[in-house]
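In this view, the complex is presented without one of its protein chains, the others remaining in place.
Here the chain labels run A, B and C in written order, and each chain numbers its own residues starting at 1.
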């Protein structure tokens, strides 16, 4: 029998280790797997490579990606819009490395990783420092640039310049769904979908938190099929409709 | 006001021209836009490049892709599983060219075309005549091979051989949806979804037939958002739920 | 204290109404972070515009009157509403809409626009980097309009000969709407199309580092 439901977030995360790469869903405050991130912080793992669109806001007592950054658990952050002032402080002082990725490229790289695609050509960022290179990936302790982005491979296709981008295949994904079943089938809610299905596809092991556990979902109502999901934790035991 | 609904299939297809490339959804008999294909045959267009997974069955009076092939409207057929004996007769006698594409690669090439991706690397078909070249694309009138597939570009990524595949960007797509609204938002039904959303994404102009027209669809119930769809024709006026 | 006296021109709300006035009924329009986020509130009778938000919503309208839904926000994470025809989808589908050429328009904020149509809008050198979806949108949308102040906070022209800030995209801009004027790239040449009420083409010269030609849309009405 297939049953991916785990009673507690801590159980679902027991294999997450120091230095792991972890894709996390969410855009701003919507669709962020807050309970899983809290459980991750409780496990006290460090040196993580986090892949997530946003960096939180840097507010006191903040949950989500902001908490991971505030507690200094992140050594590398792949994102499009970090924002968080606490993160930037660490970036400019050489404590954390950034991989700044245009949002659509970030989404597509996760999808490619989850789809067994070895790489793809995108017109996005051609002619900019995020493709031609030069962007500061890491500062030294002295505040000087220590590592800059190398030039990405370019290719002219039908007269237009494209950039070769690589798939992302993180060790883990933490995602937030609205509804799940024991097979790991997931349904999301409105703007909370965003990066969640893509992070789930990309990872070697995917852990989902869900507002509701349903006995069954209509096959056509499923946004992400169960084979992409390894473990499911219910976070609010709302009755399923 | 946005209203993509057209009263008749013939109106929706009025810009389809001889020699057009047309992606058509469907797998076997499920999800094939039969009414649109009938209207296409009524327009008497010829020399088409058809992109569709299957070739029909070659039965007398058959609708769908089989009708397009039987009426000799197709000069090039991109597909994974042509099957139809009438098609093979034309292939071996040099009347029609085949681009045989592994099914997953066909799906991904359509999605890439619809997503502005310039190309992608897939492990599928590496080491076979569909990637290394040699497969007979067209026979001459004398029954001898006239054109064979050239070797595709290969690339070793993390020790594995991948093949470079190009996006498909056909002039038109004909797709079958279960439910549609005036914005062109589509919902499909079970196995009838298959290639339909991908064909719709890929094409410059997409025409959908729908079993039902709904006043509105729940945003989370939409399988393909309206911007990928240009015209919608209702084929069975079932009441929307 | 002596300061340079620059005309103020349109307010931010007036600029949003001005841009909204040029949208075409039925367009699918992405609105970027900053000033463009005001557009969905500028509903124009008789025009139906589908506003696209990069993270995966289409068909958004103004902020709600009542309780906001945390899962219904614009790209700036502000609460919005969903209108008729709204659709939700994942971020890869959202950027497939953008890169795949299904956005009739994206409206972006700008730090600098060059006279060749280059756009810089994501990083002030030395500042905090964050690119979001701007590069994808600039590369993918059928049209790119920039909404920005004519001068930066220090009074420097934002329409430049060259962008000195890192680019978002090269040669991508189709129009620039500022508080003082509307410019369009016509066959690649920056062209003044309209002055804000009370503004003259002569006033714009010293406030615009970029070279531009003048070919006004409504010669008689622009002053």
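Note that a residue touches a chain if its C-beta (ideal position, glycine included) is under 8 Å from a C-beta of that chain, and two chains touch if they have at least 3 such contacts.
Since this is a predicted model, take the numbers as computed values, not measurements.
Novice: Missing chain touches which shown chains?
Specialist: A, B
Novice: Thinking of the whole complex, not just what is shown, which of B:126, B:180, B:207 or B:232 touches the missing chain?
Specialist: Hidden-chain contact among the options goes to B:126.
Novice: Among A:65, A:96 or A:117, which residue is in contact with the omitted chain in the full complex?
Specialist: Considering all chains, including the one not shown, the answer is A:117.
Novice: Touching the missing chain, which residues of chain A?
Specialist: So the residues of chain A touching the unseen chain are 1-2, 111, 113-117, 181-183, 185, 201, 216-217, 219-220, 222, 225-228.
Novice: Can you list, in ascending order, the chain B residues touching the missing chain?
Specialist: Residue positions of chain B that touch the missing chain: 27-31, 53, 80-83, 85, 88, 98, 100-108, 110-111, 122-130, 135, 188-198, 223.
Heads up, the rule we're going with is that only the chains that are shown with their structure count from here on.
Novice: Could you work out how far the Cα centre of chain B sits from that of chain C, in whole Å?
Specialist: Measuring from centre to centre gives 37 Å for this pair.
Novice: Between chain A and chain B, what's the gap in Å when you average each chain's C-alpha atoms?
Specialist: So the centroids are 33 Å from each other.
Novice: Quick check: what residues of chain A touch more than one other chain, meaning two or more?
Specialist: Only 108, 122-123, 188-190, 193, 223 qualify.
Novice: Which chain C residues touch at least two other chains?
Specialist: As it turns out, chain C has residues touching two or more other chains at 57, 82, 88-89, 92, 95, 98-99, 139-140.
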